[in-house]
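Only a single protein chain was left out; the remaining protein chains are all shown in position.
Chains: A, B and C, in written order; residue numbering restarts at 1 for each.
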Amino acid sequence: MFSETIELRGHIIDSLILPKVLDQILTHGANFKIAEIKIGKKRADQSFARIEVSAETSEALDELVLRLRQHGAEVAKPADAQLAKAPADGVFPSDFYVTTNQQTFVRFEGKDIEVRPAMMDSAIAVDRKKRTAGIRVVPVQRSTSGTDLFQFINAIVDADEPKSAVIRELAHELERARKAKGKIAVVGGPAIVRTGAGQHLVRLIELRYVDRLFAGNAFAVYDVERALFGTSLGMNPDLAFARGGHENHLRAINAIREAGSIAAAVQKKVLNHGVMHACVRHNVDIVLTGTIRDEGPIPEVTTDALEAQKVMRRKLADVSHVLLLAALQHSLAVASMLAPTVKTVCVDIDPSAVERAVEHQPLQSIGLVTDVEPFLRELAECIAKSEAKPGDRKKQ
Amino acid sequence: MFSETIELRGHIIDSLILPKVLDQILTHGANFKIAEIKIGKKRADQSFARIEVSAETSEALDELVLRLRQHGAEVAKPADAQLAKAPADGVFPSDFYVTTNQQTFVRFEGKDIEVRPAMMDSAIAVDRKKRTAGIRVVPVQRSTSGTDLFQFINAIVDADEPKSAVIRELAHELERARKAKGKIAVVGGPAIVRTGAGQHLVRLIELRYVDRLFAGNAFAVYDVERALFGTSLGMNPDLAFARGGHENHLRAINAIREAGSIAAAVQKKVLNHGVMHACVRHNVDIVLTGTIRDEGPIPEVTTDALEAQKVMRRKLADVSHVLLLAALQHSLAVASMLAPTVKTVCVDIDPSAVERAVEHQPLQSIGLVTDVEPFLRELAECIAKSEAKPGDRKKQ
Amino acid sequence: MFSETIELRGHIIDSLILPKVLDQILTHGANFKIAEIKIGKKRADQSFARIEVSAETSEALDELVLRLRQHGAEVAKPADAQLAKAPADGVFPSDFYVTTNQQTFVRFEGKDIEVRPAMMDSAIAVDRKKRTAGIRVVPVQRSTSGTDLFQFINAIVDADEPKSAVIRELAHELERARKAKGKIAVVGGPAIVRTGAGQHLVRLIELRYVDRLFAGNAFAVYDVERALFGTSLGMNPDLAFARGGHENHLRAINAIREAGSIAAAVQKKVLNHGVMHACVRHNVDIVLTGTIRDEGPIPEVTTDALEAQKVMRRKLADVSHVLLLAALQHSLAVASMLAPTVKTVCVDIDPSAVERAVEHQPLQSIGLVTDVEPFLRELAECIAKSEAKPGDRKKQ
Partner (left out) sequence: MFSETIELRGHIIDSLILPKVLDQILTHGANFKIAEIKIGKKRADQSFARIEVSAETSEALDELVLRLRQHGAEVAKPADAQLAKAPADGVFPSDFYVTTNQQTFVRFEGKDIEVRPAMMDSAIAVDRKKRTAGIRVVPVQRSTSGTDLFQFINAIVDADEPKSAVIRELAHELERARKAKGKIAVVGGPAIVRTGAGQHLVRLIELRYVDRLFAGNAFAVYDVERALFGTSLGMNPDLAFARGGHENHLRAINAIREAGSIAAAVQKKVLNHGVMHACVRHNVDIVLTGTIRDEGPIPEVTTDALEAQKVMRRKLADVSHVLLLAALQHSLAVASMLAPTVKTVCVDIDPSAVERAVEHQPLQSIGLVTDVEPFLRELAECIAKSEAKPGDRKKQ
């Protein structure tokens, strides 16, 4: 049997770090002995555990310890880690350390250097050629304040649960974020426009509650179609039954291409309302990305996926809150790029979409299984009401 | 080859009767020759087709014709049909005719006698012992008026489509039903209460827009729990995060059992608000049925499924409109009992639930894939607004 | 502040008991101090924690402690609990203790008396009138053996994960259960018959791997329709496209009603194969229950829900393993009646159905999101192969 001693620090019990670590050990067929444990006597106190892990082979032990470190376990006496040269540009040495998006330090020349940005599923490049390094990961831990909307473990509000109180709390959270100069991003799917919720998003933009908008070509085109023709896939929202064709959709693309861009269409007064118009008017950054399902696309769309990922990472770097609204593919891409401290709210009518989106930020996410139109309507109303009471806000 | 001549009458093309009949013939490996066809020159005109159907065996032809008759095909020279004695009570002769819920006539002593009620998947009992009878079915045909909410073939409003216009139209439809003395039934699931939509249903009840309420034990218990304790499975809707236990649910059952019944609990002022209370106060018929998943149940619940079916059929007999709200199992049971002229609206957040519920009344149903709370809120507001304008209503 | 000291014992960390208890305390706005904690040094060792819980009101503290006890927390000095007389038959005193399905003891005359059967969501009746009683709950804890199929926390095999290895393990588990004289129950939905998986279930029955079959009227009727006419809702499985009517379904019901019962139909050789036939031939207990959606029903069906619940509880009392196969409503009913030590396997093509079914037995369930037909085919093949190798079995 080969063994190694690891240490855990922080809110290791109620943030489920200790149970997860023990679970991993058992799942890998290894064994453990708890050498020491001190549990914080109040909920704000930190806890500590020292655990001796043993496995049958040295390789199994190494692999297990590597995994435990991703949960924040530290090896008591840091094992030597070797830096290796990359065989080629864009290629890693074959046994590279796979990163997490948790705060990460590399022990290098006796000091802990923070890896920036902490990014999931990558490797760490160190500038100078050195021989040893220990890697230390500090997982985000559950808030212990007891007043935080995002503090709950399984924070999905199901289809058959009430949403009004959560939406009200969320409005307060966004107000606080606003005052704290946090940047708010919206990731939006076409259903926002198609269900008639575009007007509510415009309201949030006008109230300065949106700093970035991430969407696909389709979202922008639906919005322009609605602004230019009053339809959505040819359907008139005032008489929802005039179902029809796809022509206006294509004419909308054509109109923007003729104008040169969305911004140009706003300037030329071709595009006079809608979400895109509001974004241009209120300096909201629009990040539009393309897929193989796109028609057109319109000029602003970044069609190359690699280029789009770079733009997205850059525009997400200073964001503190993200609303993921009826946009599964985009939401999963965005969620995988976030720092673990960013708070996310996911709204979708499909329960499995909500589950997949919130699991990226397990202690920082709220998911609501609901129709996006009433959600945005209620959120915009809450915020507008609150903003209209300047006296109240001073008192807060 | 064996052949038979059938005739079709009515809006056989735009109600898809002719295509369905030809489809059936091809699907059964049979052949057809269209002997005569007259198509109505205006949309209100009736059409007519005479078709010679041929199949390889006499049995295959008989089986096919039987099926075509369920789509309204009439055999040109009615074949003799034999009445047979039932072998025992509750047992049919082995080759009985399986009924539809379309208007049905039995040719008996040279006259067409209407079968009442027309009921799906049963057999026809004829009073006296006679030897021959032809059966004639008159399918409901699509409205040709062009102004009817229910006239469209695939009337499902998807998750990403706007609902406001449909809800407004539905409000008008219910107002018209109200004036025409039509009875309106609601089939409700627990999600109505759990999402906080109970208050909107109460509003509809107070406005006299609900004549019957069909639900399960769970719906009633959730409603009572909310009325007595302000919770839903122990969760407080004003602070949706106080997730909790199941105790209040059981205490609610206990309270009703102690009072003796829901009506008694209202009378004794144990139960002072909520949907059940409103039903008792406004004489809405409550039909509660039981399942093997029930807790309690409370005294009003009919626990025997056969007895429950009888009560349901009786309480559905004079209904003209049914709202199926987030209650899949109940909705399917109710929908299978309706006359084909009853109009139904199905609301559910699960698209497949909506599809299954509307397919029972294909030309008389609207389905909305949405959260039930905002749906009921908007519907109640529309109706309340409209009812508040007596001047407008006179002009209508 | 009011406070109380509670104690936890067992595998309180890796069975998530301690985290859950702390979570509950925080969620209720209460506070805790960990007075003492001893964690088992090896994975088979038990752990212990003594926690001081404090809340703002005496009521809040009582309610919280009540809830913590359901997770197995014991109050250090058992508080006095009052027995109270039931106001009427079927009615509990208003502040009754709501039971769990965990092993439960009532402290009565200084001794711990076990409550039998431990049943969820009920109250405890004590025979004689005594004044004090402490209630103690012993939650099932995660197996620490490391070889158990059911030991994993989130044991759902998703649609995009491989199932073959799990099915093989399950076959071994059932073989072990068989040798240990455990009773195996199947809860089956109509999709088993409709997809053509009935033959695989028959194989399991013939191999003596099914002791009880729980199903609804529809399951039995589909099976009989298939046995008598080779169809499923009129559709011929060998030429899946001969879609059709509902008649054979009704003729199947009629045939059983004419015979008097399923058993009589087997005896009279009216029913010569299929699942029902195999059950009768191999003395599998059939428990058929009714719903308001039933047609017929056939004579064996218990149509009263209360009566059905009683039969189900009785027939589940000695069961050690339950397969919940494509039968959501039935599965939820059955799962709510099981002792927490019963192992369940849930198979359904709908991921949310699987999730809902497994959450009743969180440490004893495996869920597979898959088509029921290939699942049963593979399971029956695995077991048949293994049973065919008597030599191998001896060596095991």
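Keep this in mind: a residue touches a chain if its C-beta (ideal position, glycine included) is under 8 Å from a C-beta of that chain, and two chains touch if they have at least 3 such contacts.
Quick caveat: nothing in here was measured; it's all calculated off a predicted structure.
Asker: Which candidate, C:207, C:311 or C:349, sits in contact with the chain we can't see?
Answerer: C:349
Asker: Sort through B:13, B:60, B:177 or B:384 and give me the one touching the missing partner chain.
Answerer: That would be B:13, which touches the missing chain.
Asker: Consider the whole complex, including the chain that is not shown, and state which of A:125, A:305 or A:388 touches that chain.
Answerer: A:305
Asker: What is the set of subunit B residues that contact the non-displayed chain in the whole complex?
Answerer: 13-14, 16, 18-19, 22-23, 25-27, 29, 31-35, 37, 39-43, 49, 144, 146, 151-153, 351-352
Asker: For review purposes, identify every residue of subunit C that touches the missing chain, sorted by number.
Answerer: The list for subunit C reads 149, 152, 157, 159-166, 189-191, 194-196, 232, 235, 237-241, 243, 326, 349-350, 369-371, 373-374, 377.
Asker: Mind listing the subunit A residues that contact the chain we can't see here?
Answerer: Those residues of subunit A that touch the unshown chain are 27-28, 66-67, 70, 87-88, 90-92, 94, 96, 98, 121-123, 241-247, 249-251, 254-255, 257-258, 289-295, 297, 303-309, 312, 329-330, 332-333, 336.
To be clear about the criterion, only the chains that are shown with their structure count from here on.
Asker: Which chain would you call central, comparing Cα centres to the global Cα centre?
Answerer: If we average C-alpha coordinates per chain, C lands closest to the whole-structure average.
Asker: If you take the mean of the Cα atoms for each chain, which one ends up farthest from subunit B?
Answerer: The most distant chain relative to subunit B turns out to be A.
Asker: Quick one: subunit A and subunit B, Cα centre-to-centre, how many Å?
Answerer: 44
Asker: Determine the centre-to-centre distance between subunit A and subunit C, using the mean Cα coordinates as centres, and give it in whole Å.
Answerer: Inter-chain centre distance comes to 37 Å.
Asker: Round to the nearest whole Å and give the separation of the Cα centres of subunit B and subunit C.
Answerer: 33
Asker: Going by the touch rule set out above, which residues of subunit C reach two or more other chains?
Answerer: Residues 27 of subunit C touch two or more partner chains.
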